[in-house]
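Missing here: one protein chain of the complex. Every other protein chain is in place.
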């Protein structure tokens, strides 16, 4: 195993977040890294995935040649519908999101801070693709989980005292899962919950800007 | 013909209002007197009736024994659905109403005044049944027509300078059709458009509180 | 995933002083079986949210006849002498709400909005005591969301995921109420297997439903 391998990190993060889901939960996965979560739902656990363009009950990608032009997810990729799926318009879809009906949403992140602020949609000076549905998702879901690498490609911390990039939403993040640690945000502090197997608490502290509230006993998560 | 006969008045008013409807119009008829309008739609004219409890395309009452317990109008009476009808929830139904999508609504009235104010839901000191959907209908429809007798049972005017009963909506009435006259409200004046055959302009003036703007030429309507 | 329970159990979940939305329009589209069980239990001091007060022997009117509500938010109560008498005697507190506004206030709660900006009721008693906002030269009343502990609704059919379809005008306020309460109980005429309802035809997605009763 190569700790710096993209696929390794992706699997590690996706698998750990999947453990946050309970049987019968309704969940929205952002595009990119968060979609990995769907690959690790434990056997015997039913979790229903929404796609905000108007469907509950997203199934796995179709086999090649079986794509339906009218059946895509929020990232534009072809999907399938599981039995019990249903379609609705975008207004109802965001009613579900904003109204607090989703048990969990998982999104990528550029920066998260101690207040639970998330920045993940805009880098000043760069092309701004738009927030799409991200602001609504982070504002509305019962539990907001950020899936991201612990540091940027230059090794800079992404878990900060204060986000400096434009925010996606204020004080809404509940949990951060990275390739190094699982961190809960509570009472405007970052609480270290678990660290990736093979790392030390010190490794995580060094890669994180704010002071971490440490657990009584260190727990580990692995691939 | 007995000018004081309830059925005569009802037919006279309903028939005259039906002439306001154009082919393809979408319309909501209040309970009571306004429902008479549906009986006088000219041959060859298609008018589609909404019932605000959640349906477009109301058809005639069912034959006895053919009632469907799930198919009623806003007055609680059994109805049928015409081909091309559709069902929707109450929220969408009032979106249609408030959003200005109905060409016309016809309601009963206790009082109407020069400003186009309508009072039709509440008599202080008496039991208040509630406004139901009336306030939304009068506020939202493109054209608001009031169907009522010209005077109350004591002969008092119901077309007033200022309503004294609690209002249903402010400055929204476009047309009043009574057993005596057709009166348009424009620029906060009552404009006499037509009078019932057999009556004189003077009869209408005497039964109406505000000064009427008279037409250049008197037109008549009849049963 | 919703639980399938019986009407008696459903009724026992409802406690005194709770706020309940009942889907119904003049007793059409109403969970009569659950209501009968709440009548039997005699649960008191409930708060009613419903389009109208139905009839003395049908719909929410059955609960009104037994004086089980201490307060109500409705748009119409002209069809039920029981509530009229209690209203006149001061035994029940009633907020009378235009029907479209009532629906939209419930929707606002369900969709996570802070209120409704509506022209309905301007210049009438409905406006009294409320903020009126001027937006681009037009006036709107600020109406607040309506929430509830329970929504008790009626649908025609549910699959075991809670996806619902309705029957004709029995749809009425049921879909919007399903979005706005802490917990939602649906009474259906038929429970079908997952996959037996066409995904295009689902009116209320199962995510909104907590309990299903077959009656």
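Per-chain residue numbering starts at 1, and chain names A, B and C are given in the order in which the chains are listed.
Definition applied: contacts are C-beta pairs under 8 Å (C-beta built on N, C-alpha and C of every residue); 3 or more make two chains touch, one makes a residue touch a chain.
On a predicted model such as this, the values are computed, not experimentally measured, just so you know.
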By the document's own contact criterion, which visible chains does the hidden chain reach in the full complex?
A, B, C
Per the whole complex, from A:39, A:90 or A:222 the residue touching the absent chain is A:90
Looking at the full complex, which residue from B:24, B:60 or B:198 touches the chain that isn't shown here?
B:24
Which is it among C:112, C:162, C:175 or C:206 that touches the chain not included here?
C:112
Give the residue, chosen from A:20, A:36 or A:136, that touches the chain omitted from the document.
A:136
If the hidden chain were put back, which residues of subunit C would touch it?
104, 108, 111-119, 133, 135-136, 138-140, 142, 144, 165-168, 199-201
If you put the missing chain back, which residues of subunit B would it touch?
23-24, 26, 46, 48, 50, 55-57, 81, 83-88, 92, 94-102, 139-140
Mind pulling the subunit A residues that touch the left-out chain?
51-55, 68-72, 76, 81, 87-91, 93-94, 97-98, 117, 122, 127-136, 139-140, 166-171
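Following the convention adopted for this analysis, only the chains that are shown with their structure count from here on.
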Under the document's definition of touching, what chains do subunit A and subunit C have as common neighbours?
none
Cα centroid separation between subunit A and subunit C, in whole Å?
35
Report the inter-centroid distance (CA atoms only) between subunit B and subunit C in whole Å.
29
Centre distance in Å when subunit A and subunit B are each reduced to the mean of their C-alpha atoms:
56
In subunit C, the residues touching two or more other chains are 107
List, in ascending order, every residue of subunit A touching at least 2 other chains.
none
